[in-house]
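For this view, one protein chain was removed and the others were kept in their places.
Naming follows writing order (A and B), and every chain is counted from residue 1.
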Amino acid sequence: MTPLLELRAVSRSYWRGLHEMRVLDDVSLEVHAGEMVGVYGQRGAGKTTLLRIAAGFESPDGGTVSYAGTDLARCSRRQLARLHREQIGWVERDGPQSGDLPMRTYVALPLYRHHGPVEAQRRAVAALARVGAGEAAELPWASLSDTARALVAIAHALVREPRLLLVDDPTAGLGILDRERVVGLLRSAAQDAGLAVVMAVPDMPAMLQAHEVRALSRGRLLAPADRDARGAVIPFPGSQRSA
Amino acid sequence: MRLSSLLHLYRVRLRARAMQELLAVAGIAVGVGLMFAALVANTSLLGAQRELDVGTQGKARLLVVARGPEGLDERLVPAVRRIDGVAAVSTMLIVPATVAGPTGERSVFLVSGDMRLARNAGVMVRRFTRQVGGTRVVGAHALAMTAPLADALHLDLGSVVRLQAAGHSVDIPLGAELRRSDYGKLVDSPFVLAPPPLAQRVSDMRGRMSRIVVSVRPGRETAVRRALRALAPDANVERADSDAAAFERAAVPITRTTAVFSVFAAFVGFLFAFTAVLLTVPQRRRFIADLRMAGHEPWVTLQLLLFDALVLGVAGSLLGLLSGYLAIRHLIEIVPSILTYAFPIGERVSVRWQSVVTAVAAGLLAACCAVLLPLRGALARGDATAHGRHSGFGPGGGMAALACATLAIAAWLIARAPQATTLSFSLLTASLLLLLPASLRVATGVFEALTRTLRTPVPTLASLELRSRATRTRAVALASTAAIAVYATVGLEGAHADLRRGLLAAATATDANGDVWVTFPGATNALATVPFPVPAGTLAKLRGLPDVSHVSVYRGSFLEVGIYRAWVQAPPGSARTMVAASQILHGDAAMAARRLREGGWVVLSTAIADTLRVRVGDPVTLPTPVPQRLRVAAVSTNLDWPAGAIVLNARDYARAWSRPAPSALLIEVAQGASPAGVAAAVRRALPPRMPALVETRAERIARHVAVARDALARIDQVSALVLIAALAAIVGAIGGVIWQRRPAIARLKVHGYPEHELWRALLLENALLLGTGCGVGAAFGLLGQILFTRGMQTLTDLPEVYVPAGVTAAGILLLMTGVAVAMIALPGWLAVRVRPAPGGAG
Partner (left out) sequence: MSGLSTRHVVLGLLVERPGYGYDLQQRIDARLGFLGLAESAVYKILERLEAEGWIEETGTRRIGATRRGAPRVMYRATPLGRERFRAWIAAPCERAVLRDELQAKLNVAEPDDLPELLAGAEAQARACLAELATLSRPALASVAEPEVPWRDAATMMVDDFRVRSLQTLVDWLDAICELMEERIRRASRPAPPVPR
């Protein structure tokens, strides 16, 4: 089965003056439908760049990104826009730049292309209610709590009924209960709705919800060690066995 | 995207930025209003005369028109009726007159029609006939007057009116009021109607008529025309709409002058609209980013933007049309009253659909340009998440270089090709706009250098904001508004002053011929074109008065030359000035004056000389009642009269016009005597019932100053309108900008800057911004003035005297900057009272 999203040997550098900053170095990743992949990395590790490249917002310096078997580099801008509108949901915590939109309009934005305003708004309100942010429908971004913002961002991505969800740091600033709620929502999107989810978080406990875990460190994406190789590790102090 | 979606998204966004959007709409409205007012002012002028022709002449095909104020013999009528192919004939009398009521006096045209042939005549004469015939003042001794005129003079039906026409003054009852419901727009023209016998008696035209209206059987026009010409060799045979044509000619210089001003005003309006919309760019840019994130292609975004532009454009245009119409009704005088001296027309606004379409289209275009141009970068960018970058008025020396190149070409055109006014004007304006970003950078640099050593953060705060890329578009838009405003007003005011100086110089030269003038009264006779009978012995009586050293006869009237209704001036050979040397364009002024005194020579204005195809020294035969062969002594400006002028000796005039009544008596006062005293003595010496106005030279010059001002009233008004629009545009723009600044101010407050420092920084920053804009605008305005003055001279023949409008420029510069800074003071103070807030975009 071809993975829904496949990054192969992706690399990306930024130039700061004469200094090259290697953000991603030979990164490969496969994500299948129904699977939630967690990418752990501290702030500035390159998680956002990885997601942006996966979404096709940015092009890698080397390597390829395929979505459902199609190389994103070969997609026209029009095709990419269509992907973003219909297939790839992007969850970020920046919210709309037009700070004055009520959330039901913001969430409905991807739908206006094919639906009239009434239908678009109806679906947006439903999406908001599904993620548990129904009360945010009439409010502008500025007056939302961090939790509501995270939920609205997820609703904004889910409203287009995407196949892939790219989630950038959804739990920043959230208390433990809300963090569990938001990550649980993403988990059920993968588990129950069959979406492929890539979630990048600088928070290890959130990783426990993921089916697969990777860590982004110095531009490289680390996979878990093989079980056999575990002998090399000194386990948790005092521990002689696994739970 | 569906229309309903576009509408919905617009509505949702509008809720939060209603203020900004409103300001943009207001900006467009100011622009469109300005444009519409200017366009309508022009078309109304032409519309008025056409109404009148249909009203008085019906659908008659040919006119036999007298060449002079003396008219045609009524006995011609039976002969005309006998011509084969003539279906019907009626006669008309049109003479200048004054009517006086309890509250004043008005100059009007006394119109009278042949009642027996009312069938043939226009609606006005016909209705009048019926009305008068059906009331108790049958056939009689009664006057009909338009209702607005009667109201203005506080006259009721039956009350007595004093009617004065050439030579006579009678008191007659008001027999009918012509109401708007019956006569439509005609009632706005200054008319009175009287039965022919009365009109003829009052105007001293017994047995005479001004014109014969002939309706022709189909296909016989040429034959009838030939027969009419043979029958009345001393009259002009013209098509029925000749009045309108002549009027259009006469109006040409004025329409052209106003057109130049109007086009400019319209352009300024366009730019105001443009800059107003430019202020809303940041908000729109953010929304584009959101749409891109939601996965919409650029063309969907484009749809949305175009919809935005459409809404802005339509709303602004409608408001603009309304405000423009109001401006016309209340601020602009449609028909410059100078034209009413020769044409029986009045004030009326006629709106043509072309004006509406042009103004609305311009409003929409401005909105589209302003919405799309600065966002083309954001639209084209493939990267949807890259936000906050700006592509509007980037820095770039390229733009400044282009600006300099454009300016150089414009300057070259101004110097070398004065006829290419429109082109050089466009180039000049383009270079002004292109140069602004660079000017702002330079001004900011200079400002920073000057304030480097000061120990206050205020200048630093101010220049910080000026240097910020985030607010660049906004800053340039604001500076552009100011620059255009000043540019426009300086250019207009300068050119306007030049024109006024020119007109005044021409007018006063003629006035200097007499220390005391006696003329037929009435405002329409300011040019001394109405001959009035002077009873025998009057001249001798005046010559005998103490302190009178010389009395001479001045003649003058209007003469149809081709399509022009030219002003004929015929000063006596003894006059001090036959024609002002400053007005001579071709030929030797001194020699021309000498030849005019000798007689047999004539000075023609450019348009008349061109119509008659003659040059200096050529023989010419003017189409006077008794055609005379004269020679052209010189070619002059049009001496103030837009349709052209003719100057000849009073003796030559008397020969060429068969009934040479004087149009004015010129009295020279003995040295040391008081002109006012002599004027009083002259008034006493004249017969008591004789309608005559006695003025000293000073009074007459004062009247001409007023006339010159009046001729330019529309330009005055257009230029005032531009000034008002400019102030409105600046105030609107600033209001919008200041309020947008609150989040930035809130962020600065986090660093502990006190309110008064922030306020001062805000004032300083905007003063610098607007000062730079206004300064550049003023400099370009001075160039624009040269362009206008030149352009108008070539277009109109009007006399002009160019004087650089430095003082005007400085005044306007100070006024604009001052008003703008004052406007900032209060909202600025309110804005700096915002709570401190870190980071957030508010």
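Operating definition for what follows: a residue touches a chain if its C-beta (ideal position, glycine included) is under 8 Å from a C-beta of that chain, and two chains touch if they have at least 3 such contacts.
Bear in mind the structure is a predicted one, so any value in this text is a computation, not a measurement.
Displayed chains that the missing chain touches over the full complex: A (touch as defined at the top). Although one chain is hidden here, its contacts on subunit A can still be listed: residues 40, 42, 45, 176-177, 180-181, 184, 203-205, 207-209, 213-215, 217-218, 222-227, 229-230, 232-243.
In this section, only the chains that are shown with their structure count from here on.
Each chain gets one centre point, the mean of its Cα atoms, and the points for subunit A and subunit B are 66 Å apart.
Only residues 52, 57-58, 77-78, 80-86, 88, 90, 96-102, 105-106, 109-110, 112-113, 115-118, 120-121, 140, 142, 156, 160 of subunit A touch subunit B when the two sit together in their complex. Residue ranges of subunit B in contact with subunit A, taken from their complex: 1-2, 4-5, 7-9, 12-13, 15-17, 283, 286-287, 289-298, 300, 382-385, 387, 840-842.
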